[in-house]
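Apart from one protein chain that is not included, each protein chain of the complex appears where it belongs.
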Amino acid sequence: MTLIMNNETVIAKTRQSRTIGRDLTGIGAILAVAVVGYFLFPDNLALLTRIIAIALLVLSLDLVTGYCGVATLGHAALFGSGAYAAGIAAAHYGITSPLLMTLAGILGGAIAGLICGVIILRAHGLPQLVLSISLIYLFHEFANKASSWTGGSDGLSGISPDPLFGTYEFDLWGQTAYIFGVFLLLSVFVLLRVLVRSPFGMLCRGIKEDPLRIMAMGASPKITLIKMYVISGAVAGVGGALNAISTQVVGLDSLSFTQSAEALVMLVLGGTGSLFGALMGTLVFMLFEDYVSAANPFHWLTMVGVLLIAVVLFAPKGLYGTAAGFIARRLEKRT
Amino acid sequence: MKRAIIAAFAAIILGSGAYADTIKIGVVGPFSGPFALQGKNFKAGIDAYMAMHGTTVGDDTVKIIYRDLPAADPAQSKALAQELVVKEKVQYLAGFYFTPDAMAVTPILKQADVPLIVMNAATSAIVTKSPLVVRTSFTTWQTSTPIAKVAHDAGVAKVISIVSDYGPGIDAENAFKAGFEKEGGAVVEAIRMPLSTNDFSPIMQRIKDSGAQGVFAFLPSGPTTLGFVKAYNENGLKAAGIKFFAPGDLTQESDLPALGDAALGIQTTFHYAVSHDSPENKAFVEAASKAIGNPAELSFPSVGAFDGMNVIYKMIEATGGEQDAQKAVDAVKGLSWISPRGPVSIDPESRHITQNIYLREVTKADDGSYYNKEIQTFEKQGDPGLAAIK
Partner (left out) sequence: MQTVFSIAIDAFAYGMVLFVISIGLSVTMGLMRVVNLAHGAFAMIGGYIASYAAQHLGLGYAVAVLLAVVGTVIIAIPIERLLYRRIYGAPELTQVLMTIGITFCIIGIANYVFGPTLKTIPLPPALQGSADLGFRSIAVHRLFAIVCGLAVAGGLWYAIEKTAFGVKLRASVDNASMAAALGVRTEIIYAISFAVAVGLAAFGGVLGAELLPVEPYYALRYMVTFLVVVSVGGAGSIPGALLACLVLGGIDTTGRYLMPEFGEFFFYLAVIAIICVFPRGLAGRAR
C-alpha cells in the first residue's frame, strides 16, 4: 500500500515505516520458515540447526564482505574460535550453561575478529584474500598444535551442555537445540537490522563505496572497519557456540579454509550486501547440498558446481538480489 | 531340518519375530571428496557380504542407507547420525572412516539404542567412549607395534621416526617408540611434519643427517605417501641402505600402481593384504572386485566393512530383529570367525577386533603388477593402544 503514496511530505515517514515493515516481514519470514521447517522435517532438526549455525557465519561474513567490501576466504577463523571458546569453556572449565557457553563463543569470536581485522585490513583486493587464507591456516595449525586444549585432529569432545533453563535437554531429537538456534538467529537478525541502518552501518557502506571521501569527512575507515570486524566476530561466535552446543563436539574443520570458502560461496550465491541474501544463500546451498548428496552420495559435487555456474550466468546479483530486483521492476511497472 | 522346524514353530508361538521386518543400517563414510576411494571400499565390502550371505537375516530384510561425509567433520557426522536414527529409524550405525567422526556419534548411541560398528576409524580410544561401540577394523597402535620388532630383528638399533602431524600419526609414533624401546632400540629423533607437506627433500636430508639406520614413517595414504616414497628413493636414502619401516597404510593396494618400482622392497605390517592366501579371501576378493568395478581400487577398508557386516548379521540374528543395542553388542562379545584376513575375534572387554598382523613386502608379480607379499605372521594381536591410554 505504502508504495502507491507519493506525497512529498510523507516520503521520509514512508521510508521509515517501510523499513520497519520490511523488518517485521523479515522476522515473520524467518519465523514462518522456522515453523514450517519444524513441522515439515521434524526428523531432520539436526540438519536445520546446523543450517542456522552456518547462517550465522554467513551473516557475519556479509557484515564485512557485503557491507564493508572486505574480501576474505578465512572467515571460519571467527566461527571456529567461537566454537572452540564455547567448547573449551564446557570441557575444561565446567561452564556448561548453554547461555554462558554462547557468551564464551561471542567473546572468542570477537577476539578472533579483532586479530583478523587488524591483519586483513592491511591490504586490498587479491593480497587481502591471501592474507585471510594465511590467517585461517595459521588458526587451523595452532588449534592442531594445542591438542591438549582442543583435542587436535581427533576433535574436542566431552562437551555436555546443561538443559536449557534447567528443563529442556539437548537430546537426540534436537528440538531444544533447534528452538534455541531459532531464538539466537532472530535476536542476531534484529540487532543486525538495527546495526546496518545505524549511522555506523551507513559509515561502513560509505567506506565500501569511497574510503577517500570518508577520510575527508574526518572519519577513520580503518578503526570503523576493525569495529565492524569485532562485531562480525561476535556474530560468527554465536554460530560457533550454537554448533558446539548442539553437536557437543568441535572439530578442526570448523577452522578450515574449506568452511570459509563454503561460507563465501553461500553468501555470493544469496547476494552480498543484504541480510536476507545471506540467509537465503545459506538455506538454498545447504538444502541443495543435503538433497543431492543424499540422492547421489558418489557424484554430487558436479551438481553443486553446475548450480554455482548457473547462478553466475542467470542471477549475477545472487538469488536474493536478482529476485528483489525482479520484484522491484514489476512493482515499478505497475505504478 | 528338525531344528528348522522347531525354530519355525517357536517363531510362530512367540509371534513377535514372525512378521518380516526391514532392518535399516545407516552407513556413514567418505563417498565423495579426496577420500572417496575409501568410501567406495566400504560399499564394496558391504555389497560383497550381502552378495555372499543374502540380504535377509531370518525373516528380516536388511537395507543399507548410505550417507556421505567427505572429510573429517564431527558436527556434520553427528547431524547425519541423528538424521539416520530419528528419520530413517536405522537400527545400526556403521562405517566411519575418520576418528573424530566416530567420536562425535558415541554420545547419542545410548539414547538412540543403536550400536555403532566402526569399520575403519583407527584411534584406540573410540571403543572406550561408549559400551555400544564395536570395531572391526584395526588401530594404528595394533598395526604399528609389530614393525618395531621387525626393525629390531633386522639388526637396526637407531631409528628416526617421521609422521604426519595429526591424531593417527602421533599414535603411530608413540606405538613404534614404545615397541622399539622395549626391544632395546633407540628412536634418535621423532619428527612431526604438517599434513600438507608436498616437498619431502628437506625431510630426507634430516634423516640422512640424523645418522639413523632406519626410518619409521606414517603418512595418510594418497598423494603425500607417493611424494614421500619417491623422495626416499631420489635423495639416495634407499641407495645408502637406510631401511624403511611403516604400517601398511603406506602401501595400500590402490596406491601401489602409482608407487611402482619406488615401493619395491618396502616392509610394512598390517592386518590385511588383498593378496592374502586363503579360500575365504579368494571368495571375498572375487565378490568385492565385482562390487567395486575396478579390482585395482580394492584395499583395506573393504575388509573392515565386510567383517562389520558379519558382526551386524550376528547381532540381528541374536536380537531376532528387535531393537536392543545392549543385547546386540553382548551377543558378539567373544565372537570369533574366519575373516578374509585370517582368524579374528571380538575381544569381550574392549569390543575391538583381535587379529593377526602380517609383515609384508612390496613385490612385483609375474604379470608386472605390484602386491603386498605376506612374509611373517604375528598371531592374535590385541590393541596395545588401550593399555597405553589408561
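Note that the chains take the letters A and B in the order they are written out, and that residue 1 is the start of every chain.
Keep this in mind: a contact is a pair of C-beta atoms (placed from the backbone, for glycine too) under 8 Å apart; a residue touches a chain by one contact, two chains touch by 3 or more.
Every value quoted in this text rests on a predicted model; they were computed, and no experiment measured them.
Asks: Tell me which of A:Arg22, A:His92, A:Arg213 or A:His299 is the one touching the absent chain.
Replies: A:His299
Asks: Write down which of B:Ile203, B:Ala217 or B:Ala328 is the residue touching the left-out chain.
Replies: Of all options in B:Ile203, B:Ala217 or B:Ala328, contact with the hidden chain holds for B:Ile203.
Asks: Of the residues A:Ala123, A:Leu186, A:Val284 or A:Ala323, which one touches the chain left out of the display?
Replies: A:Ala123
Asks: Of A:Phe41, A:Tyr137 or A:Phe288, which one is in contact with the hidden chain?
Replies: Missing-chain contact among the listed residues: A:Tyr137.
Asks: Name every residue on chain A in touch with the hidden partner chain.
Replies: Output for chain A: 65, 71, 119, 122-127, 129-131, 133-135, 137-138, 141, 145, 257, 261, 264-265, 268-269, 272, 299, 301-309, 311-313, 316.
Asks: In terms of residues, what is the contact footprint of the unshown chain on chain B?
Replies: 32-34, 36-37, 40, 165, 191-194, 196-199, 201-203, 205-206, 209, 222-223, 226-227, 230, 234-236, 239, 254-255, 257-258, 260, 294, 296-297
Simple rule for what comes next: only the chains that are shown with their structure count from here on.
Asks: Quick check on the complex: what are the chain A residues that touch chain B?
Replies: By the definition above, chain A touches chain B via 41, 43-47, 49-50, 141, 144-145, 152-155, 157, 160, 171-174, 243, 247-254, 258, 293-294, 297-301.
Asks: Applying the document's contact rule, which stretches of chain B touch chain A when the two form their complex?
Replies: Interface residues on the chain B side: 31-33, 36, 39-40, 66-68, 71-76, 78-80, 82-83, 85-87, 99-100, 103-104, 106-108, 111-112, 123, 125, 129, 165-167, 170, 194.
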